[in-house]
Structure formats: structure tokens, C-alpha cells
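Removed from the display is one protein chain of the complex; every other protein chain stays in position.
Naming follows writing order (A, B and C), and every chain is counted from residue 1.
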Amino acid sequence: MGLEHAFGDSALTTTIDSAINWCRKNSVWPMPLGISCCGIEMMAFAMPKFDVARFGSEVFRFSPRQSDLLLVAGTTTYKMATVVRKIYDQMPDPKWVIAMGACTSSGGMYRTYSVVQGIDQFLPVDVYVAGCPPRPDNLLHALMMIQEKIQRGESRSTPMTVAAERLEQQQLLQIQGVNN
Amino acid sequence: MLTTIIESLRTRFPQSVLEVNEFRGETTVRVRKDDIVPVCTFLRDDPAASFDYCSDVCGADAYTPEERFQVIYNLYSMTHRHRIRLKVSVDESHPHCPSVTAVWPGAEWPERETYDMFGVVFDGHPDLRRMYMPEDFAYHPLRKDFPMMGIPDSIPLPRK
Amino acid sequence: MHNYIPIVIMLGVGVLMGLVFLTLHRLLGPSRPNAEKLSTYESGMPPVRSARERFSVKYYMVAVLFILFDIEVIFLYPWAVNFRALGLFGFIEMVLFIVILFVGYVYILKKGALQWD
Partner (left out) sequence: MNIDQAMEIRQQKILAALENKNTSVHFDDALDNEMVLNMGPQHPATHGVLRLLIKLDGETVVACVPELGYLHRGYEKLAENMSYHEYIPHTDRLDYLSPLMNNTAYVLAVEKLVGIEAPKRAQYIRTIISELARISSHLVGIGALAMDVGALTVFTWTFTERERLYDIFELLTGARFTTSFTRIGGLAHDMTPEVAAAISAFLDTFPAKFHECISMLNTNRIFVERLEGVGVITREKAIALGLGGPNIRGTGVEHDIRRSEPYLVYPELDFAVPVSTGGDSLSRYYVRVNEVKESVKIVRQCLEKIPAGPVHANEPKKVLPRKERVYTKMEELIHDFMLVNFGVNPPVGEVYHAVEGSKGELGFYIQSRGEGHPWRLKIRSPSFMNLQSTPHLIEGGMISDIVAVLGSLDPVMGEADK
């Protein structure tokens, strides 16, 4: 997605990509958006017993500028949706999103007037984590899935390969085509 | 069981105490809307009652044509360790009720929550805004006629 | 002259490493700026007012005092490097230098420039 994409997919550029992805995979800095009970399980996932430091992502950055993974943990209400969306936008590319817990992924047990039924209504989500709240080891599994996704060089929010970039250009043209 | 306090209340405010009933050992006093503040000041300052801790102010929707909303004050006394409940009914046509923040500053937020959830406007409240819902929300969710699942796009969502 | 070469080499390596990392980052990292991403971050809310406003003079006072005493430490470095060669003369000279600054420090303490509120 950097300069090497200008040369297209050759033996050299893809190896650079996989080398960079390997570095990214082992140093995912999460942005912990602990909203409700899942936030407590997220804290437990970072503490000594389940110890996320083994995967290189114990650095919980609370500012979106220095994080790659948006870990939305908790029931997202309509009022909170604008905040989550703003923080997602302010994160540098490439970025990934984990929707932790049933409430975040689908509104969970709160079918009420103030709860957004799943954050994928306003965010592209990479991994949904089941459970209310998901056990910390379940969350570690989600982190491993994100790491595999990074190694494969995929992300729902940033086109990481030349093909994905070309696809996105077409979609943009299509939208402009429709608009004017 | 708070017989002495109820008696002193009846003597001082004969026309404002409408009804007193007991259930599971708790006394509930229905009070007329207009003199809720004098009654509360009396209950707080009278040494025999001394209800100095306003535990909770909450609203309820009786969903009857007249006297639809009720505002319920759960009071507690730190010194005598007893509880009492005052009830005020507010009509839907004119949903106003005097605010007791002058008596207990702690009632400010529960009253704001009742305003947010039921639409009962508290006169004399220092800063009556919605407590939970966003300001541009045009309904009062805890009313019985508001659907639990809400009204679609009553609150805007950011674009995908 | 020849004992300046290590300093120059260290300087070169420092600048080189800085440049290499910056260019690598700019070349290989994806950069897709958009208006929303560049807006100021204020814990998830749109910022109320710009933070670029006048602030009280006590911040300036603390900054100036820090620079003053920091420069003093920098002067100690060349002295410490050939401390043995200068002998007693150098030692007394430096003690005098430090005592003068110490008098300044005591003056500041008495004036209460470091008192915060």
C-alpha cells in the first residue's frame, strides 16, 4: 500500500509486504474502548493471568493516533456511536476492528430504544467475538485471528494489496458516477 | 408505623395529605402537588421526622386518562433510621411539578432523569436538561405508549 | 584535530538513522489522509474551542528557570572530560562557577518563583 504498490505484485514487493505484515502482526497496539462489562474482561485479558503481553499487544494506547486495533468492548448506544465512529476515523491506516461481546456485535440482550443493534451498522468490523462477556482466552483467540488476517495482508478498512486498492478505486468511481 | 409523623403532618397540612397507606411495613403518603415543597421542608426540619437523606426521586406512568404521571420521593432519616415515601400525581395536560432541589440538593439529577424519561417539567430546577438521552431526542422513552424497541432513526447514526 | 573524528562519526550515525527510519516510514506506510482523520482528538468529542489560547505567566517562568540550570549542567561536560589535566586550578574554577549559580538558585527560592499558585 506504500511505494512498492506502484511496482505491482512482483516477487520482491510481495516479500516486502509479508515482512512488514510479520512486524505488524507481532506488535498490534490495541485501542481499548471499554464501554461496559466487556471492558472488565478486557482488563482481565491484559492482566497477569491471561497476559496479552505474550502476543506483543499489552501496550494499551488510549489515543487513537498510536493504535492499530480498535477493540470496541461493550454495549454501544446511539449516543456513543458518534464517539466510536470518530475514534475509528482518527486512527491511522492500516487499522482493524474487533467487536467484543454480544452487545457490540449484535445488540445482545438489549433490544431497546437506545442501543445500536451491532456496530457493523456504522463501522467495518474484522472480527466478532461471541460471549457475554467473552472469556479472556476467547478474546486471545480473536487477537490471534486478527494476527492471521494481518499476516495475510487483509483489512476491511484499508486496502492492503494492489488488487484491493484497485477494487476500491473502482467503487469510488462508481459512486462518483452515480452522484453526477 | 410512623404514626406520630403522619399525625403531625395531618395537623400542619390538613388539606394537602390526601391518602396514607401501608404495605409491607412501608408508609406511602399521597400529597397534593402544589405544596410538596413545604411538606418536604417540614419533614426535613422537624426533629421527630428529620428526613435529611433524599434517597430517590422517580417517576411512574399510571397510564390513566387523568392524573397520569406520578412523582415518587423515597426519603430516609439518618438519625431515626426510618423511611417514608411521598407520592405526587401530575396530570398529562400540564406536566409540571415543583422541584425539591431547594430542600435536598441531591434531588437534582433524579429529577432531571424523571424529566428525561417522562417529560415531567420540574419548576425551579437549576439546570433542567435531559439526563440520559441525547438532546435532540424528541420523545420520553419510559412512557407506556413509547415502544420498547424505540422509533426507527429517532437518533441519527454516523454514516458507514 | 584527530580526536574530533569519533564525535563526527557519532553525529553522522545519529542523523543517518533518523533519516533512514523517516524515509522508510514515508515510503512503505500507507498514507490515506482525510478531513475526519486529521481533526483534533478530544476523547471522542468534537473539540469545543481551540486550545491555542493565552496561558498564565507561571508556565513561562518555570520554563526559563529550567533552561537556565540545564545550560549550567552542559558547561560541566567539557570540564569533566579533561578533569585530570586541569588539576586543582580547574576544580576551584568550576566550584566558583557552581557557587555563583547556587546563589541565583537560593534567590529564586526565596523570591518564591517556584511556588505554583
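One rule holds in what follows: a residue touches a chain if its C-beta (ideal position, glycine included) is under 8 Å from a C-beta of that chain, and two chains touch if they have at least 3 such contacts.
What you see is a predicted model; the values in this text were computed from it and never measured.
Here is the thing to keep in mind: the chain we left out touches A, B, C in the whole complex. Only one of A:I20, A:I35 or A:L143 touches the absent chain when the whole complex is considered: A:I35. Checked against the full complex, the candidates B:V37, B:C58 or B:V121 give a single residue touching the omitted chain, namely B:C58.
Checked against the hidden chain, the listed residues B:V37, B:I72 or B:V121 yield one contact partner: B:I72. For the options A:V52, A:L69 or A:I87, the residue in contact with the chain missing from this view is A:I87. Residue-level contact of chain A with the missing chain is found at 33-37, 39-41, 43-44, 47-49, 62, 74-75, 77, 79-80, 82-83, 87, 109-110, 112-115, 132-133, 135.
In the full complex, chain B touches the hidden chain at residues 23-24, 26, 28, 52-56, 58, 60-61, 72, 74, 78, 81, 83, 85, 104-110, 113, 117, 127, 129-136, 141-142, 144, 146, 148, 155-159. Listed for chain C, the residues touching the missing chain in the whole complex are 42-49, 51, 53-56, 58, 117.
Convention: only the chains that are shown with their structure count from here on.
Work out the mean CA point of chain B and of chain C, and you get 60 Å between them. Multi-chain contact residues of chain A (touching two or more other chains) are listed as 86. Taken in their complex, chain B has these residues touching chain A: 132-134, 141, 146-151, 154-160.
Interface of chain A with chain C (complex): residues 1-4, 16, 20, 63-65, 83-84, 86-87, 89-94, 158, 160. Interface residues of chain A facing chain B in the complex, by the touch rule stated above, are 78-79, 81-82, 85-86, 111-114, 116, 121-124.
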